[in-house]
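One protein chain omitted, others in place.
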Amino acid sequence: MRPGWERGGSVSGRAGMGAGRGRPESGGYRAVTTAMGRKRSPRADVSGHPVRYGTARYGTARIMRPDDANIAGNVHGGTVLKMIEEAGAIISTRHCNSGQGEPCVAALARVERTDFLSPMCIGEVANVSAEITYTSKHSVEVQVNVMSENILTGAKKVTNKATLWYVPLSLKNVNKVVEVPPIQYMHKEQEDEGRKRYEEQKLDRLETKQRNGDVILPVINPDRQMKEPHTVGYSQSSLIHLVGPSDCTLLGFVHGGVTMKLMDEVAGIVAARHCKTNIVTASVDAINFHEKIKKGSVITISGRMTFTSNKSMEIEVFVDADPFVDEPQERYRAVSAFFTYVSLSKEGKPLPVPQLLTESEEEKRRFEEGKGRYLQTKAKRQAQMMQQAQMMQQAAQH
Amino acid sequence: MRPGWERGGSVSGRAGMGAGRGRPESGGYRAVTTAMGRKRSPRADVSGHPVRYGTARYGTARIMRPDDANIAGNVHGGTVLKMIEEAGAIISTRHCNSGQGEPCVAALARVERTDFLSPMCIGEVANVSAEITYTSKHSVEVQVNVMSENILTGAKKVTNKATLWYVPLSLKNVNKVVEVPPIQYMHKEQEDEGRKRYEEQKLDRLETKQRNGDVILPVINPDRQMKEPHTVGYSQSSLIHLVGPSDCTLLGFVHGGVTMKLMDEVAGIVAARHCKTNIVTASVDAINFHEKIKKGSVITISGRMTFTSNKSMEIEVFVDADPFVDEPQERYRAVSAFFTYVSLSKEGKPLPVPQLLTESEEEKRRFEEGKGRYLQTKAKRQAQMMQQAQMMQQAAQH
Partner (left out) sequence: MRPGWERGGSVSGRAGMGAGRGRPESGGYRAVTTAMGRKRSPRADVSGHPVRYGTARYGTARIMRPDDANIAGNVHGGTVLKMIEEAGAIISTRHCNSGQGEPCVAALARVERTDFLSPMCIGEVANVSAEITYTSKHSVEVQVNVMSENILTGAKKVTNKATLWYVPLSLKNVNKVVEVPPIQYMHKEQEDEGRKRYEEQKLDRLETKQRNGDVILPVINPDRQMKEPHTVGYSQSSLIHLVGPSDCTLLGFVHGGVTMKLMDEVAGIVAARHCKTNIVTASVDAINFHEKIKKGSVITISGRMTFTSNKSMEIEVFVDADPFVDEPQERYRAVSAFFTYVSLSKEGKPLPVPQLLTESEEEKRRFEEGKGRYLQTKAKRQAQMMQQAQMMQQAAQH
């Protein structure tokens, strides 16, 4: 182990909230940034090692307030996503400015699939820790862990683990992507695994881009009173929001976290309309941010239910932006994603969900696609559990 | 003049921001509350006079932030309306609890027509002062003045004068209207004029209630790109908002000011879409709040242009509430109002406005009705100016 790393780790490592320290899934990553030849600022280690202190890890905490939660007191998944994204934006902007390149702001490009492992409540403290785990020439991978803490009982639970990808945009020219200073890995495998993740997400981003290009008619808020309960039309919903200064980064574009919070809000309304009970976010599929949204735009966030299993609902959410004061530009699809919700009893146990009634051919097709995603996820999870069980068995045999 | 009043005035009078003290437009009202036989709290004047200190006036002030303004830096009319309503809610709740009745919260029932006399900018201080000017058995009239102050140059301008009507609802039973403790007037004429205003607004509230009862189809966000510029359909817009805890009063219903802020936001989007320039709120017609909106509801705020003069636009705004978790209740019309906007050049001068292109019979009818309101307002304003000129002439002759 290199002494340079050791020192870097011993300071920057403790900057986090501690959530995830030593846990296997955060790997032995502990990324360290190199700043070789850096001239802009003498922040390198005094001993000359190419180490930048305090960059690699980041932690924050905030008490959950009434506005962060639904009527039942459960914190919105969107609140958590917004905190995750802010942590990611800070750590990656900081990292991208640690080299000798031009000043830049990291913009969210993608969030990998996230599971909400346990609900959080008003009054609990959300502890968010972030660390950079991979860098390509033009993008940064950040892993974020969220832990809920009941500060009255001391009880702690892992709430979320998320992986985000950021791209640094020049502060002077928002259309220019700046180069990312490389981080230094402890093992060759870390770099290799990171590159594999990088290639996979790149492929997936391309695919959604094509899917998003399809002409999907905006979900229009219907005369709900004429619809049958449990049909797609009955629960589909929209929110429309005027983008204000506080929604935006230094570059004047909407924070990815603000968009995700609104998306979760719509998905929650759809789910509540469908099953009329207390509902919470269970997971969010990978979200790709292809198009930036400018300050002053009007954004329409629409959600429609696509699939129900016995105890879960899948909701597809679209974000369309209308930069209405900029004459030439037309309304465009900025983001889309699938949210999975579950319905909870007063004791916090999952309740059965009324089956979605599909009417049109389109709805039936989307239901089948949703079923495919559901089964795929289920299979993946089972495989992971099998693997873990095997590992535990092996460990026990030694 | 009763000594009891004088003492009340000398204390309560200082509760205001001083803006308007002794100025003719705040009248010599200086209302005084009676608290005869009050048992809940021994707040009567020690000398036994039925006077409640500090009730009649109220003042507040706040620096305008980027989030309060549009891109050009002009503070939204809705921000001002929200501040006005908060001041009115505080002073009338305070007054309605000064008698011996049960604890209650004052709910906004109506705002009279308001003119925005001069624009406010980011960094300026908005000074708001409120005073109670009339009470009926079940309602309170509050007059609110807003003054903008540039704290760098010291320049002050009257921005708004508004008249609001509140109704006290029991804290224990939200459907019960509580009795209002009467205020004491300095002159008989004050009471008579107040009663006249009270009767007039009562009549007007009845009329809008009937109009609101009409089945008006929700304004559906169209495929704008297929519409001709300057048609009604081209600029019509909606916002959809999920009501959170911070939007609500102690009784769990949306603050009238929150609703008005969203209404102004939609009207501003419609106006900006129509004329693609910097636009500001010029006035708001009387708004009646017939129906409360409950926490957790989804509200749709829709706006459509109804009329254009050479230099102004009239936009009709509807608020529909959907208390979707409460099974039996259906979506209902909560409020509607007309907003007038003007377009400003970079120097702050009014610009010509493109004429509204009406297509359907309905649109033509609404245009004519808007023209009627426009001409009526114009005539009223001219009559007022004539009257003022006469008064000044008379004063000069003495």
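Residue numbering begins at 1 within each chain, and the chains themselves are lettered A and B in the order written.
What we mean here is this: contacts are C-beta pairs under 8 Å (C-beta built on N, C-alpha and C of every residue); 3 or more make two chains touch, one makes a residue touch a chain.
This structure is a prediction, so every number in the text was calculated from the model and none was measured.
The residue touching the chain not shown here, chosen from B:N97, B:T114 or B:T259, is B:N97.
Listed residues A:R65, A:H187 or A:K378: the one in touch with the omitted chain is A:R65.
Residues of chain A that touch the chain left out of view are 11, 14-18, 21-22, 40-41, 43, 54, 58-63, 65-67, 86-87, 89-90, 93-94, 97, 103-105, 122-123, 125, 149, 151-154, 156, 171, 245-246, 250. Taking the whole complex into account, chain B touches the unshown chain at residues 11-18, 21, 40-41, 43, 52, 54, 58-63, 65-67, 86, 89-90, 93-94, 97-98, 103-105, 122-123, 125, 149, 151-155, 171, 245-246, 250.
Heads up, the rule we're going with is that only the chains that are shown with their structure count from here on.
Between the CA-based centres of chain A and chain B the separation comes to 41 Å, rounded to the whole angstrom.
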